[in-house]
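Of the protein chains in this complex, one is absent; all others appear in place.
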Amino acid sequence: MSAADLLAKWNACGYYRLVGMTVVHADAASSELRITIRDEHLQAYGSAHGGIVAGLVDAAMGLAVLGGIAAEEGCATIQMTTNFTAPATPGPLTAIGRTLHPGRRIVVASAEARGADGRLVAVGQGTFQRFPLGASA
Amino acid sequence: MSAADLLAKWNACGYYRLVGMTVVHADAASSELRITIRDEHLQAYGSAHGGIVAGLVDAAMGLAVLGGIAAEEGCATIQMTTNFTAPATPGPLTAIGRTLHPGRRIVVASAEARGADGRLVAVGQGTFQRFPLGASA
Amino acid sequence: MSAADLLAKWNACGYYRLVGMTVVHADAASSELRITIRDEHLQAYGSAHGGIVAGLVDAAMGLAVLGGIAAEEGCATIQMTTNFTAPATPGPLTAIGRTLHPGRRIVVASAEARGADGRLVAVGQGTFQRFPLGASA
Partner (left out) sequence: MSAADLLAKWNACGYYRLVGMTVVHADAASSELRITIRDEHLQAYGSAHGGIVAGLVDAAMGLAVLGGIAAEEGCATIQMTTNFTAPATPGPLTAIGRTLHPGRRIVVASAEARGADGRLVAVGQGTFQRFPLGASA
């Protein structure tokens, strides 16, 4: 699968379309994902629900992992940790994912999400399992 | 705020309605939340995106925390960890949240999410900060 | 390896002897480990360093995992999260570990550490990888 095909595949999936999240690029060095926080993403206090922010962080890490492994492989999030450092208020939110440890079976990645003003909104660290795409998906 | 008002407030927020998540109950002992996984929640491999599962786990922990503090207080997720133990395939998914440590400022909670067959789909542990509702929301 | 041999093997290792930590039992249901916090475990503020508490929590989870898999297998901590809920002051500290998800390759466990008065000192959640003992150790 080419890099363009990878992006197209993910941008077309149900979750990305439901929440309006887009992967902008993904390669062996990093990934970049974007979402614009709107009313439909908010919890009862007026900022984006943790699920939206954690989903963006998860996706940024996962796409960074996918950008660094073979096209015939997929990856599954085994575990992820997210620190929420500021409320994700309505407006653009961008996440950059990076692979920290490209293991043969387990890959460790991190991601940062920032608002339009550059303020850090969340930072995550995650554990991903590689699998052959033919077998599991 | 009564327990019924708490549930109504959260069930009416944008995120819960966007993803179709419902809080069934929340008190000092535990919380219960439900979602039915559908196509719109899926990632590219055919199971629910991590954001949906993490959002459910976050909400179950947060509502358990809210069920155990004063009605004039809110809580914010500072940090959460989720282990994904099985794919969340289409169908019902239920999460039970519990408070592990009811601190005066920091509360620690956990949650488990299970499919209709009882299979464990995810387990989380999180760190929540209490705040007076008048001040921040 | 019998359960008694498993305990003897771990209680004899360098780290357990250095810090004075003991595994009391470990089976498929749970594990129990003990340490008595002394001056040599303290950080600069007078309670046990995070490394001592995290090490106890890691060990309680790891022994619970080992208690539930074949004697010819080992396990390695891939990732662990610890919430520190109260200072671990000098005196006895006991941790109970439990397996949450006994996967074929990845096992998820949790542990709680409590002081002599029953107060919760720490709670952890961890991700463990199983491996055949002959191959890796």
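Note that the chains take the letters A, B and C in the order they are written out, and that residue 1 is the start of every chain.
Assume a contact is a pair of C-beta atoms (placed from the backbone, for glycine too) under 8 Å apart; a residue touches a chain by one contact, two chains touch by 3 or more.
Since we're looking at a predicted model, the values are computed, not measured.
Across C:His25, C:His49 or C:Arg98, the single residue that touches the chain missing here is C:His49. Interface residues of subunit B with the unshown chain, by the touch rule above, are 78-79, 81, 106, 127, 129. For subunit C, the residues touching the absent chain in the complete assembly are 9-10, 12-19, 38-46, 48-52, 54-56, 58-59, 62, 74, 76-84, 87, 136-137. On the side of subunit A, the interface with the absent chain consists of residues 81, 83, 85, 100-101, 103, 108, 110, 112, 120, 123-125, 127, using the contact rule stated above.
Convention: only the chains that are shown with their structure count from here on.
Distance between subunit A and subunit B, defined via averaged C-alpha coordinates, is recorded as 20 Å. In this assembly, the C-alpha centroid of subunit B lies 28 Å from the C-alpha centroid of subunit C. The set of subunit B residues that touch two or more partner chains comprises 81, 83.
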